[in-house]
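A single protein chain has been omitted; all remaining protein chains appear in their positions.
A and B label the chains in the order they appear, each numbered from 1.
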Amino acid sequence: MKELICIVCPKGCRLKVDEENGFKVTGNSCPRGAEYGKNEISDPRRTVTSTVRISGSHLKRCPVRTSSPIPKNMMFELMDALNSVELHSPVKRGEVVIENVLGTGSDVIVTRDM
Amino acid sequence: MKYELIVIGGGPAGLAAAVSAYQNGLRRIAIIERDLQAGGILNQCIHNGFGLHRFHEELSGPEYAGRFIDMLPGTSIQLFTDTMGLEITKDKRVHCVSAKQGYQVYEAESIVLAMGCRERTRGAIGIPGDRPSGVFTAGAAQRYLNIEGYMVGRRVLILGSGDIGLIMARRMTLEGAKVLACVEVMPYSCGLSRNIAQCLNDFDIPLYLSHTVTDIRMKNGRLSGCTVSRVDEKRMPVPGTEMDFDCDTLLLSVGLIPENELTRSAGIEIDRRTNGPVVHENMETQMEGVFACGNVVHVHDLVDYVSAESERAGRAAAQYVLNGEASGECITLRNGACVSYTVPQLIRPDNVEKAAEVFFRVNRIFSASRVSVYSNDQLIAQYKREHMAPGEMERIQLPKALLDKADGEITVACEEA
Partner (left out) sequence: MYDVAIVGCGVIGAAAAYYLSMYDLKILVLEKENDIAMGATRANSAIIHAGYDPEPGTLMARLNVRGCEMAKDLCYKLSVPYRQCGSLVLAFSAAEDETVKMLYDRGVQNGVKGMMILTAEEVHEMEPQVSDQVTSALYAPSAGIVNPWEYALAFAEVAVLNGVELYRNSEVTDIRKTEKGFEINAGKNTFESRFVINSAGVDSAFVHEMVADRSFTVKPSKGSYYLMDKCECARANHVLFQCPSEKGKGVLVSPTVHGNLIVGPDAEPSKDMHRVNTTAASLSYVKSAAAKSVPGIDYRNAIRNFAGMRANTDQSDFVIGFAAPGFLDLAGIKSPGLTSAPAIGEEAVKLLKEAGLELVPKVSPVQTRKKLRFKELSEDEKCAAIAKNPLYGRVICRCETITEGEIVDAIRSPIPPVSVDGIKRRAGTGMGRCQGGFCGPRVLEILARELEIDPKQVLKDQAGSYILADETKTGGMRV
């Protein structure tokens, strides 16, 4: 039995995941929590937010995030991938910066119109 | 030019209030925003986790703000950016200044205060020691990192487990800094549990509860180390428990304080518990036609609640301008056992449609517990809770029928189940 704090919403439910019983989750208050509990044991993932360089705007950094959670152990690799990106203003919220980043199936997207 | 509504502040609270006032019939609306763009502090909160209640999806701060900013075109709301509100007078004149427009005095029929909050500083909590560079509030470091693109240090200690501090622990770690520890004076964390999990635990950053920074040292003008001590029940450092941290940066995430300089300039009553104005059920302050919403009233945990509260304020401002003053008997809300404040502080039952929403915070951790509502020592309602913590805002709905039964005052208290 593994105990976890659910991170899918601000409520922070205290989950119990039973690895021996098909990752049965208790303590959750919504289906998303059950899914998180299961995944957190078998394939933990995180949404990563960061910035990339941008030119032509009054600011020098543009905020970005992964469009969906990526494997937790790839967070730093993703950060390295963002190091070499430079955007040019104008960019729109939702615009894809890197498609299928590191083969994760997730895109890196812009989160602010700049 | 006389506006029907002037909103001070173009962050999430001000934007939601202005849009809601427009949707409820006002047309001459101005937002006064000190930054170059609207969005407020959300623009630097680039992490995700916003909007689950409001939009049923997880957005970053700029995305959440962007959705409200996108509502402005097509309305007649005027947004004055790079403009600072200097003073509000009793006759609802707003004095403001900007590089473009110069010094302006705008007249308003109603005003919404949405100036947000600021961070508590080293001085406010009185940490002794040297005065080096390298001590930052977490929000200032966040601005440098997320907006300007600079790291404020390489070896970081964080004092306070408020959400901004936790978020910065993760951000700085991802950007290559070593975050040595997070230190919290209370015996529990002040941030959301999920931020402890995903910002500290994910990166093996230790959290020291019941500890605080007791000395700050300097070398060549820059922070060179901090002493951390355990504290007793009275939050006094225990001699002999000192630990030294070899760090070049100390981030402070030790609380937020509503920014009410303008509120005070208008002579509006401030509640010492919240440090924000005393408000009614419709977010109207003690000054007729002046409303307040968001972190200027009380510090919220989730921006989703800020938006909801601000829409209430915007709607009420519209009703005030179009239909006149709200009236009726007034119930005073008091905080009972283990409750540190309530918002609103005043409810006019005649002005409540179905139910009044009351926000409050508890002053300690609760597991299975009850929120009890009394009027003159008579229990009139009770709500169950599985878990409550000071870091999280609680809310209850008081149905109109219940308010009609209340006799002049209502007390909200919490107790173990």
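FYI, a residue touches a chain if its C-beta (ideal position, glycine included) is under 8 Å from a C-beta of that chain, and two chains touch if they have at least 3 such contacts.
Small disclaimer: the values here were computed from a predicted structure and weren't measured.
Within the full complex, the chain left out of the display is in contact with A, B. Considering the whole complex, the residue from B:Asp248, B:Glu281, B:Asp304 or B:Glu394 that touches the absent chain is B:Asp248. Per the touch definition above, the residue from B:Asp130, B:Asp202 or B:Glu386 contacting the chain not shown is B:Asp130.
From the options B:Gly221, B:Gly267, B:Gly324 or B:Gly408, the residue with contact to the unseen chain in the full assembly is B:Gly221. For the chain left out of this panel, the touching residue among B:Lys2, B:Arg27, B:Lys90 or B:Arg154 is B:Arg154. Listed by residue number, the positions of chain B touching the unshown chain are 34, 82, 84, 86, 95, 97-103, 105, 118-119, 121-124, 126, 128-133, 137, 139-140, 143-145, 147-155, 175-178, 214-222, 237, 248-249, 259, 261. Residue-level contact of chain A with the missing chain is found at 51-53, 61, 76, 82-85.
Just so it is clear, only the chains that are shown with their structure count from here on.
With centres defined as mean CA coordinates, chain B is found 25 Å away from chain A.
Against chain B, in their complex, chain A makes its touches with residues 4-10, 12, 14, 46-51, 53, 58-61, 63, 65, 72, 75-76, 79, 93, 111-113.
Per the touch definition, chain B reaches chain A in the complex via residues 36, 43, 46-49, 52, 58-63, 66, 69, 145-149, 171, 174-176, 192-194, 196-198, 201-202, 301-302, 392.
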